[in-house]
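Missing here: one protein chain of the complex. Every other protein chain is in place.
Here the chain labels run A and B in written order, and each chain numbers its own residues starting at 1.
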Amino acid sequence: MLAAILLGFLFSGLLVFTGKFLKGRWAVLSASIPFVLFVYFAQFIGRVSSGEIISQHIVWVPSMGIDLRFVLDGISLIFSLMITGIGFLVFLYTSAYLKNHEYLDRFYGYLGIFMGAMLGIVLSDNVLSLFIFWELTSISSFFLIGFKNKEESSRKSAVLALAITGFGGLFLLAGALILGSVAGTFTISEMLSSKELIANSPHYIIIVAFIFIAAFTKSAQFPFHFWLPGAMKAPTPVSTYLHSATMVKAGVYLLLRFTPVLGSTEFWNSTLIIVGSITMLYAAMHTLFRTDLKGILAYSTISALGILVFLIGLGTKEALLAACVFILVHALYKATLFLVTGIIDHETGSRDITMLSGLRKVLFPVAIAGFLAAISFAGIPPSFGFLGKELIYESTLHYGNSAILITALAIITNILLLYSGFLVGIKPFTGKLPERFSKVHMPSFLMWIPPLILAILCILFGIFPSIIQESLIQPAVTSLGENGGEVHLKLWHGFNTILALSAITIGIGVLLYFLIKPNKKVETAIKKLEFISPKTMTEKFGNGFYYFSTLWTNYFQNGYLRHYVSTIILFLVGVMGYTLLNNTRYRLVYSSFTALTIYEVITFVIMIAGILYTVFTKSRLAAVAALGIVGLTISLIFVYYSAPDLAMTQFSIDTLTVILFVLVLYRLPKYLNLSDIKTRIKDGVLSIAFGGLISILALEVLAEPQGSEISEFYAENAYLLAKGKNVVNVILVDFRGIDTFMEITVLTIAAIGVFALLKLRMTAKERITTGIKK
Amino acid sequence: MEFILAILIGIFYASGLYMMLRRSLVKLIIGLILIGNGANLLIFLLGRITKGLPPIIPGESPVFLKAYADPIPQALILTAIVISFGLQSFAIVLVKRAYSVVKTDDLDQMNSTDQFS
Partner (left out) sequence: MKTIILKTASNYLLPLLMLFSFFILLRGHYLPGGGFVGGLIAAIAFVLHAFANGLENTKHLIRIHPGFLMPVGLALAFTSGLAPIFYAGLPFMTGIWFPEPLSVIGMVGSALFFDIGVYLVVIGVSLTIIFTITESA
């Protein structure tokens, strides 16, 4: 399974080298990757449906409890098949949709990474590796959404999506860590046994809340839904892939995966029901006011995700069954409609629902696909969608006391969804063909075959639900912890309440479709209300934060080096001074000090004189000379205190530094008298305070006992182990040889830097290409 | 004498900082060198100082027979001295380049590249 996940990444990596080759007519070959994966996962259907759970375990970071543990059970299988199956069709479609696009290889690269990451999410059995793949989808989707990176709105949408999903990702990490420490394991399948422990833990609410935030951001639940419509700026294949089967379903998957571990508590259920129902209604209402095909699809996607969250919230076996079925239903019809929209956009250049009509005359097979998907979308028999809707009604009707209320919510949502489904799938193809579209011709078969396949599946699964009942749905429901009884999917339940509800839904929905005509006026009107929408709020918050950080940055990062230095030192003096003054005991043990000789006194005096002269002289040359003298006195100090190596090194370096200074100095201007007396006094006070603190610190440390086990080790073993008697040198070239190696590397880098700064100049041509003006 | 050395290190730091707070480029580098020297001495002092007992195993003996100066701070400072040479020369050259591009020795007039807007 690891290989399956890595295949996507590998494919993307290879594209770096083979991209040019793939960009041309061979682009369609890239679809073989998801196809192979689809076949690979499909061969597990038999084993999984017989109740087997296929797992793979690879040790990765054992010390931190991170291992690569992959599990393929019912729910993972459904998702894997969707990811690879729809992925296959999207890859095919893309090869024609973005034919001869300049960056087609790049696009496939992102898609490959995204597919690999999605597979990683649905197969991971370890919450930490799940998190890693989760973040990988956020990042790769960022690139996919912002693919048209020359458009500002596209970039903005990509950043927004990354910000929201990344924000949720952080919560997932936090939640996963707390969950792991409470459960004592990071393996999800092992957490099942400590369900009670987790539910009774005081951290339960936090864990669930964090995981909810992660799932809601990813699955675009209210109030985090607004990144999804913006993400429609991406090329249509991306929208298809991300919003029908994968990215947004990751949040739903997360909730499903944790249902057996964290579910069936009051907090879990009611939060999901409330958030889910708000989202499904809010988004379904929004579809009424949109005129852009992709906009309608975006809001209907949010609404469908709301339904799923709502069903998971209900948490009964019927509801989970409905959720599993509806995931598949939605993936099929939504992918179809996105692809159909893509074709319409590609061929007519318009996605405006008020303009499009009569396209069946020119795009007949596409019209069939759109029509079938719309039927499934609307839940009209004999489609798969009808079956899904029946299951939804069944689960809401059997939900205890508030059955009537939640059924009503579900019905309203479904009516609105039916309306939007008709709008997208049927409206563009019916009516009169406008003059301007009469020249529209069919696209490449690579583009219209994929939606047609999906659309046929929408109907096929409806008529013959037994195809997927045993093989996919039953194991999925079992893997969610519901073992009781067989699952029976059938189209016809006889005349009962549910059928009546379906009839009501269809009736009102169709009526709505004929009554309400989408128009721009309503859309503009609703846009005026946007100032209270979560999106605007977030943007305002973002702008405010940006403004604040600009102020903050301009205050602190003002470009004046000495302000930086003095701010840092001032802070340091404050903090260190406070601590030192509170804790200092001023113990000066004179007896422990080494004796003072006349040589030392003379050296110290020369040194202090040298320093003061360096600071206060007005001549640069004098300053450099004084600095040289200071360096020499330091080397004398090393001589006095038993450090001959240091003395020699200091002496040589001092010589070279003075030479260096003298060489450069003449090219630099004379000292300027730039600061007034006031600044100097201020700086002087700060400097003296800083120097004083350092002195106190040094004395304080000297009063503490010293541990020297390491030195003793080196000293004792210098000759025995390293056959050297100069311990300093032995440490440098033997005991800590790698450090020294790094050091000479750094020196080399510095020398290359000097060389580059002085010798290398940009040529005139490079200047032009990099846009730097002289 | 430890006490005097500690004071001396304070003077190194104070004068180095004072020089770094000036607006002249050359003074900045001199300040950098002074603080670097102060830091070397600080490490040296904190490793405890000993007179006349270099960390070199005497004569034919395979181990130390009497007390010796701590070799670790010395090894640290030795590398620090050499590295600081690399740093200083890079800084000096950077200053030289900056001067020849911006034509000013005044740090305050070089802030345009750093401003955020």
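In this text, a contact is a pair of C-beta atoms (placed from the backbone, for glycine too) under 8 Å apart; a residue touches a chain by one contact, two chains touch by 3 or more.
No experiment lies behind these values; they were computed from the predicted model shown.
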item	value
From A:Ile205, A:Ile504, A:Met537 or A:Ile659, residue that would touch the chain that is not displayed	A:Ile659
On chain B, residues whose C-beta touches the chain left out of the figure	54, 56, 78-79, 82, 85-86, 89, 92-93, 96
Missing-partner contacts on chain A, residue numbers	644-645, 648-649, 652-653, 655-656, 659-660, 663-664, 666-667, 721-726, 728-730, 732-734, 737-738, 740-741, 744-745, 747-748, 750-752, 754-755, 758-759
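As a working rule, only the chains that are shown with their structure count from here on.
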item	value
Of chain A, residues touching chain B in the complex	550, 553-554, 557-562, 565-566, 569, 588, 590, 592-596, 600, 604, 607-608, 611-612, 614-615, 620, 623-624, 627, 630-631, 634, 637-638, 640-646, 649-650, 653, 656-657, 660-661, 664-665, 667-669, 671-672, 674-675, 683-684, 686-688, 690-695, 698-699, 701-702, 706, 708, 710-711, 714-716, 718-720, 725-728, 731-732, 736, 739-740, 743, 746-747, 750-751, 753-754, 757-758
Complex contacts: residues of chain B adjacent to chain A	1-15, 17-28, 30, 33-34, 37-38, 40-42, 44-46, 48-58, 62-64, 68-72, 74-75, 77-79, 81-90, 92-97, 99-100, 105-108, 110-117
